[in-house]
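One structure coming up, written as structure tokens, with questions to follow.
Yeah, one chain of the complex is gone here, protein chain that is, but the others are all in their spots.
Up next is chain A:
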Amino acid sequence: MAGRGQMPMMQPQVIVLKEGTDTSQGVPQLLSNISACLAICDTIRTTLGPRGMDKLIVDSQGRVTISNDGATIMKLLDVVQPAARTLVDIARAQDAEVGDGTTSVVLLAGELLKEVKDYVDEGVSSQTIIKGFRRAADLAINHIKEIAVDTDRSDKAKFRELLEKCAATSMNSKLIGSQKEFFTKMVVDAVMRLDQDELNEDMIGIKKIPGGAMQDSILVDGVAFKKSFSYAGFEQQPKSFDAPKIVCLNVELELKAEKDNAEVRVDKVSEYQAIVDAEWKIIFDKLDSIVATGANVVLSRLPIGDLATQYFADRNIFCAGRVSKDDLDRVCEATGCRVQSTTTGLTAKYLGVCERFEECQIGGQRFNVFKGCPEAKTCTIILRGGAEQFIDEVERSLHDSIMVVRRAVKNQTVVAGGGAIEMEVSRYLRETARQIEGKQQLIITAVAKALEVIPRQLCENAGFDTTDFITQLRARHAQDPERYRWHGVDIEEEAVTDLFAKFVWEPALVKTNAIASAIEAACLILSVDETVTSQKSQDPMAGGQPMPGRGRGMPMGGR
């Protein structure tokens, strides 16, 4: 049935595709894809900007997420429409690449599609549109690179100021917006502590402890992690050391069967004791070799049993088992020790050091804190907050800012946010378009118009008169591009002002990447004119019914 009988005559049907396969094609398919994308955009539209709102999403397991982060929301929406999925992917790509501007990239892509929807309907070939888009992207990105302001990296204080400004801009729209002075300092401190060449953000640990206000969050210059499960005897271990020696292991310190599948056959009762003794010897040998190195703190990724706990307690050594891998990695990075997967040949040279180790109470939990590490290329942010969802959102916001700061360290050109750069690019495209002949002119103008969505949405979310602001912005940018270059929507003042002077700064890279990937996504969606959906295999995991036949059984619209 599903084979496509394109032939008008009563010929035997040729079955090309498997039964149940859903196909649809042509312009209607394109238009319906565009509508799907627009529907997604509408969902996250209101999260943009400092007056943007949050979404509360409850998934099928009942987990609650409250977020303002575009990428997070898109991910949780669980989109199945294939074209709309593209938007989810670009949000994720933007998140991975620059970490910020995920909402804007989706909005921009949606708006681009909306602007060209009419052209598609009128029969402009999608290839023409795509060509126009590509050209516009090149023009826009080059223009941003041209006008982006280069900042001086040699002046330490100024450079730091730049980073703080960028971090603050990315926090504006988030829950922590009102505490941004506090958090920008923390974020910049954290990034500056990293190895400036690598800037591996995994080396910034973020720990979440419910309770306390968010102002109680702290930055530890070293490593901190939650006390792991401990066996009896743990409380008898010393809980603080000055200048301790640290050993990190990947060894199980437990009295247990050495090989799971081995079986010992005992012939005589007297042999019994010998085997028991042998087993004890194995574990004691391990413990002895650790003690012999002179370590004060023993950490292991695998469990440390009660026997070992008590053994260490007797010798004034602190131990913690089941430390998670990233925590252990950070400890290594900070203290300079190496993870050992065996205890044989363990010598003092594999040990790490730090100035102070302590187990202390933070909120309702006990934490192991290593401070003053010599090779401190790592740090830990301990976040506090009233509810778990709250801290989760703070973490996401901080992650965004960290990524932005990281980018800014590597890439020191900045532009003004608040829709200013978009307006400037829009003006430039519009002017350039006039010199181009043919349909391209229309497309590039459409891109110019689409860029205005950012300032427009900012105004809308803040409850300002959108038309008023947009026309004012457009006029100013057209009158004197030099003087009004950085004019955008100032939410605080409810006016159009120079945002560069107001320090609403963003790394230029965020913007170029956003424009490039938005246009890429739009092109991708436009270039699809047929969707072939195979019927879902009988997958018990899928649960849902196969997609209801879109277009199936209907006469094909396109010709």
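Here, a contact is a pair of C-beta atoms (placed from the backbone, for glycine too) under 8 Å apart; a residue touches a chain by one contact, two chains touch by 3 or more; residues count from 1.
The working rule: contacts and distances are computed from a predicted model.
One chain of this complex is left out of the view, and of "Exosome complex component RRP4", "AP-1 complex subunit gamma", "T-complex protein 1 subunit epsilon" or "GPI-anchor transamidase", the protein name its UniProt record gives is "T-complex protein 1 subunit epsilon".
If you put the hidden chain back, the residue from A:Q361, A:Q435 or A:Q479 that touches it is A:Q361.
Across A:F390, A:Y428 or A:F469, the single residue that touches the chain missing here is A:F390. Looking at A:R265, A:K349 or A:R434, the residue that reaches the missing chain in the full complex is A:R265.
Touch with the chain that is not drawn comes from one residue among A:L307, A:V504 or A:A522, which is A:L307. Contact between chain A and the unshown chain involves residues 28, 31-32, 35-36, 39-40, 43, 46, 50-51, 53-60, 64, 66, 68, 77-81, 84, 175, 178, 210-215, 231-236, 255-259, 262-270, 272-273, 275-276, 278-280, 306-307, 310-311, 313-314, 360-361, 363-365, 385-390, 393, 462-463, 543-544, 547-548, 550-551, 554, 557.
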